[in-house]
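Mind looking over this structure? Questions follow.
Removed from the display is one protein chain of the complex; every other protein chain stays in position.
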Amino acid sequence: MLNAQGRETGVGNVDAIVDEESFTGNRALMLEEPLLFEIGGSSRTGVDLPVPPKVESRLGGLERTRDIGLPGLSEPETVRHFTRLSRQNYAIDMGVFPLGSCTMKHNPRLNEKMARLPGFADIHPLQPIDSVQGALALIDSLAHWLKTLTGMPEVAMSPKAGAHGELCGMLAIRAAHEERGDPRKVVLVPESAHGTNPATAAFCGYEVEDIPANAQGRVDLAALKARLGPDVAAVMITNPNTCGLFEPEMIEISKAVHDAGAYVYCDGANFNAIVGRVRPGDLGVDAMHINLHKTFSTPHGGGGPGAGPVVFSAALAPFAPLPFVRHTGKHFEIVEEEQAFEKGDAHRQSFGRMVAFHGQMGMFVRALSYMMSHGADGLKQVAEDAVLNANYVLRSLDDVMTAPFGADGPCMHEALFSDEFLDGTGISTLDIAKALIDEGYHPMTMYFPLVVHGAMLVEPTETESKAALDQFIGALRTLVGRAKSGDADFFKGAPYHAPRRRLDETLAARRPVLRWMPPAVAEAAE
Amino acid sequence: MLNAQGRETGVGNVDAIVDEESFTGNRALMLEEPLLFEIGGSSRTGVDLPVPPKVESRLGGLERTRDIGLPGLSEPETVRHFTRLSRQNYAIDMGVFPLGSCTMKHNPRLNEKMARLPGFADIHPLQPIDSVQGALALIDSLAHWLKTLTGMPEVAMSPKAGAHGELCGMLAIRAAHEERGDPRKVVLVPESAHGTNPATAAFCGYEVEDIPANAQGRVDLAALKARLGPDVAAVMITNPNTCGLFEPEMIEISKAVHDAGAYVYCDGANFNAIVGRVRPGDLGVDAMHINLHKTFSTPHGGGGPGAGPVVFSAALAPFAPLPFVRHTGKHFEIVEEEQAFEKGDAHRQSFGRMVAFHGQMGMFVRALSYMMSHGADGLKQVAEDAVLNANYVLRSLDDVMTAPFGADGPCMHEALFSDEFLDGTGISTLDIAKALIDEGYHPMTMYFPLVVHGAMLVEPTETESKAALDQFIGALRTLVGRAKSGDADFFKGAPYHAPRRRLDETLAARRPVLRWMPPAVAEAAE
Amino acid sequence: MRYLPLTDTDREAMLGKIGVNNADALFRDVPAAAQLSGPIRDLPMHMSEMEVERALSTLARQNLTATHVPFFLGCGAYKHHVPASVDHLIQRGEFLTSYTPYQPEIAQGTLQYLFEFQTQVAALTGMDVANASMYDGSTACVEAIFMARRVTRRKKALLSSGLHPHYVSVAKTLTHFTDDEIVTQTPGLTAGAPGDDVAALIDAIDDETSCVVVQNPNIFGHIADLSALAARCHEKGALLVATVTEIISLGAITSPGEMGADIVVGEGQSIGGGLNFGGPYLGLFACNQKHVRQMPGRLCGETVDAEGRRGFVLTLSTREQHIRREKATSNICTNSGLISLAFTIHMSLLGEKGLRDLATLNHARAVQVAERLAAIDGVELLNGPFFNEFTLRLPVDGRAAIRHMAERNVLGGVGLGRLYPDNPELANAVVIAVTETPTDADIDVLVSAYEEALSC
Partner (left out) sequence: MRYLPLTDTDREAMLGKIGVNNADALFRDVPAAAQLSGPIRDLPMHMSEMEVERALSTLARQNLTATHVPFFLGCGAYKHHVPASVDHLIQRGEFLTSYTPYQPEIAQGTLQYLFEFQTQVAALTGMDVANASMYDGSTACVEAIFMARRVTRRKKALLSSGLHPHYVSVAKTLTHFTDDEIVTQTPGLTAGAPGDDVAALIDAIDDETSCVVVQNPNIFGHIADLSALAARCHEKGALLVATVTEIISLGAITSPGEMGADIVVGEGQSIGGGLNFGGPYLGLFACNQKHVRQMPGRLCGETVDAEGRRGFVLTLSTREQHIRREKATSNICTNSGLISLAFTIHMSLLGEKGLRDLATLNHARAVQVAERLAAIDGVELLNGPFFNEFTLRLPVDGRAAIRHMAERNVLGGVGLGRLYPDNPELANAVVIAVTETPTDADIDVLVSAYEEALSC
């Protein structure tokens, strides 16, 4: 049928199918995009600038002579380039992102708006203190929330991410031992710990030893007690742990560690499971970092930035780093240098400064906005819903997948599966993950924690609806069924619909190409 | 090869292909999305509100009793729903959008930022005049730009879009004739005109008659002169016209129209081709609307909002609508009501108000930001590059496609093709358009203007790079080649990769379903 | 120029391909007399982003901004809190920089939200169907008058004196040159029911009447039951056109549809939109199924694709100018697309529960403020029933009082002299709107501002 303009209004040829690639390589809205260096030009620019005043150069003969070799783009091309690139990403805004240990929860846009208020985004870290009282008040108020939520007396705000927070905590522990004239050398870390834990301990010059786990995926208290001794400086524990389980004997563990003259460092990456319901301070923890970009939803931004404030027990408080904000009664001030506290200050023993300036202000604003929005009641609900969602996933899948600790009772915020249910199918955890991609999901965390074979760690977070989880569960059950029916070829080929099929990581590592080179140079380099 | 976590790092099964649909219906990043009513719930909400104070209701017994029937969504679900929907759209930010007559140029983000300054976005149209002097100054300054760029003495700022501007212009013309006591009844409109032209003329109670075109796609001056007479109120001309051609005899046309006591209305939708280079005032135009959302890049926003200020010649200026901004020497004021100009004002003969309040302020800010960014020099360059790009497309395709007016010389900002080159292939303009979709492009305007058979109107605009045009041309040439080689099935089936294959417009019109109904109700309605 | 990708090298190459020496050659059709030599004079040359931002920010700072001061203006434009996610989502390039969905296969995003928007508007107004938006409430209102003429083939429209005076002016202007007849009265401030002329309208309806146009809540904030009026209209074969300028009110009061309206038009700015000094706003247009083919504007409809999957398209376009030209139901083309998206998003966030709670909050705050202001000596509250807006008669000129407060950074309402310059009876009246946005502190400031303004 034709419309008034004389064009057909029907559905055309229903059965036609297309095989070969298009001229552009595009598939309708799935667009290919070259490197910006391949479309830009060295005379092109996307900015206009006022003409500089004529002055005599004072560059002292250091004027740049050689070209930088950086093509530019006009604004329209730039916007298009990065928009097209963005469309090759998956994100929370697009669907379920159950990446265990990463707490990929919704990022409220209010927080983005607040962080961009000129009064926060456009102030310099070295402005006179009286010109930034609002900023210091915000940091102080966020500190209050963190101390209250964890039940700990002190908090260091400057660490830039979780791993940096771990460093902060371990440095305080090390300083405390040194102060006692008892520099210990060993830090105990369970095998299930995140890689940053042992890496951090080593970074502070400690030797790292393993803590054995028991059959229930928890710390083996007896074994731990047996190992504790005068050489052990600290125990690094993740609670809830990376298997998504709470350490029921945490109080006893802390007591044993303290009795041995050591400190308890808690990796707080999983705080989301207990926020508002359990205070680590009540569990005997001496230091714990909080990933504001996890529990408090400052966006992950494709890998950062984050923020990792560290709360401290009374025992470690004096060793907290610089700078810190305090209220003098009449106004807020920020203590930046050792010199500033000759006057018998509680922080006299601070281990010093671990980063320039005062920490991740932009993340602080977002986190505080998130906390105020939820309130004490909302945060408690966050923990409950996060744990409820995880257990719902666990119980909706444990009949077809292997839940190694499923029999021992509920999990916390993560449902952990092993690849046992795939035995004999020739299909791996990786294959399941890649097949999930075609279903429109970001896969769960794969092969972590190491204590479980072919681990699949599912963290739905509290911001997933039941309907979203039901669809995810349905998709996973379908794939598992297909796997068990032994359709290995299908799985090995997945993903089929993503911007790229599987990428050759072996090649990438064997022959690293880490930057673009102008074609000529590149060839020469061959 | 396995990595340290024990997972493969190779490319898997290269040859595997997948046919059947996924469980979710998703294809990796191409995501299906239900209607919000299908995922929402009536007790769900994405807002929190303070508790209202207790008061005695004063709704006078008109309290709503029946449910509205509007499910709500939490914020995470809302953000995801609309993000997923957005990804089913094509847009300028994604690629070439050569939709003729629509001027789909880059929308600078600076303009979005400026329009959101609280000082513009957050002021009420009825605030006391002295509290909005900055806003009035902005309107006055935009008016100055428009008058200067068009060489016309007066401008009406309130029209809400192009068609509304046409109405504004035609009402002024009608008022001018009435004033003369010579109410004429006929308006001449070329067949090539946009549908809004005849529709507008009819809206003002005019009879619409056709103006014949000559073989070069221009107005036939002789025929026009022959038709002009005491019954003709106005001629509506689009210049450059909808074939993308300039009316070389425009000055003579205007003279003839004026000699016949009629007025020249110019549809300014194509102003982008001549902005900064040619002033319609110098062509004898009496009234012209300017689509700020085309030439001056306020975004189209998927269909609006726009803004359609109308410039007037001295002859029509007195009839311009209310309100208007003027400077009294000490401050700006806005004249809103007839009463306001008892004092022998130039606007005494205004035809009145055509919309509530003062027009599209949000668009004014964007347009002024765009104009200031380009400046007089940049705008001239805009016209030149827009015309250059169109001619480049024309000459890169006219050997394989039919350019009906190609032989007569350069075009303006649009390259027009007819479907003659498809004769005998069984393939239509529509089919070519749909095949372009798979190549990652938005098709050109189809079947408009009506004066050319199976018209394809390509308007690249000045914000496309040569590289982008070359790829577009390459894709089109490939398709044309394929069409001529007679692969009709392929074309009839296109698009293959879009979120949807061809949609059944016949069905939609025969059995209109214009809203969602709760399943129960819907069935009942069957 | 940062927005122009072509380099001089590109231009050279392209001119070569075209076969001309310079850009001027491409403009050869332009009469010499109209050819400008250099850039237009009296206009500045291009500026850096930084400079433009500076210049415009300076202008912006010269306005008294609603968020920064106690704010109580209404009369057809309302300040509500719009969640941050709304503005984030409408700025997605796929929405912001797309066109009218003429190629449905790659515009399902736009089409589906239009379908959702139409559903929301129909449900809110209590009608069968709604279109994909008009420019604003005033233009939607006059389009309803034209539609009523098409449906009834009659030419006389009765406009309530409670209808926004701008809407009345627009109707008069657009019917001035057609043979439509517009009948209006100037409003009276009857205590208890300002601008309520339902009874008078009922008497005035005759066999020439195409429609009666009422606003509810009306310009004075008064709300009325329209059922009797609707019944009378239908008896006489006329249509009832109900206008709603504060759409949030429908969360608390009975919808026009339930009261029998045949066409409901409205201003949708309150949901998802900002104040923006009057535009862009959002024209709402809803009616019953049987009149759908007489509707102006775009309509989105459900259908299936070649593989049988649900999809959406623009439909019934034979009503529209691009197909029907001079026989179209309206000349509208570009409408309020992106603002309807903002409406749809905000409305999904609210949901039934949020909208009702929000409406309740608005009403409660307004009652609170009305009672406090009415308690001031010499101030008379004219409204009986109202939603979030009410009219006060002051012992002094309303506009003067409002100006006086504004000079002290309080935006205390709209002086009716602004809207009715030729109606002395209204000179002392002010209309005050109270939404969820003012704080308790703002309200205290407002009350003392009135006390102060009246005492001088």
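Order of writing sets the chain letters: A, B and C. Residues in each chain are counted from 1.
The criterion applied here is as follows: a residue touches a chain if its C-beta (ideal position, glycine included) is under 8 Å from a C-beta of that chain, and two chains touch if they have at least 3 such contacts.
Quantities reported herein were computed from a predicted structural model and do not represent experimental measurements.
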Left-out chain, listing which of the shown chains it touches: A, B, C
Option touching the unshown chain, where C:K17, C:R54 or C:R408 are the choices: C:R54
Identified contact with the non-displayed chain, of B:T24, B:S74, B:S350 or B:T402: B:S74
Selected residue (touches chain absent from view) among A:W145, A:F271 or A:F324: A:W145
Residue of A:V14, A:L85, A:A223 or A:A488 in touch with the missing chain, whole complex considered: A:L85
Residues of chain B in contact with the chain not shown: 3-5, 11-14, 28-29, 41, 43-50, 73-77, 79, 83, 108-110, 112-113
Chain C residues that touch the omitted chain in the full complex: 2, 48-50, 53-54, 81, 83-84, 88, 91-93, 349, 436-437, 439
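Following the convention adopted for this analysis, only the chains that are shown with their structure count from here on.
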Chain centre separation (chain A, chain C; CA means) in Å: 44
Gap in Å, rounded to a whole number, between the CA centres of chain C and chain B: 20
Chain A, residues touching no fewer than two other chains: 3, 5, 11-14, 28-29, 48, 74-77, 79, 83, 108-109
Of all residues in chain C, the ones touching two or more other chains: 1-5, 46-47, 49, 83, 85, 87-88, 93, 105-106, 304-307, 317-318, 323-324
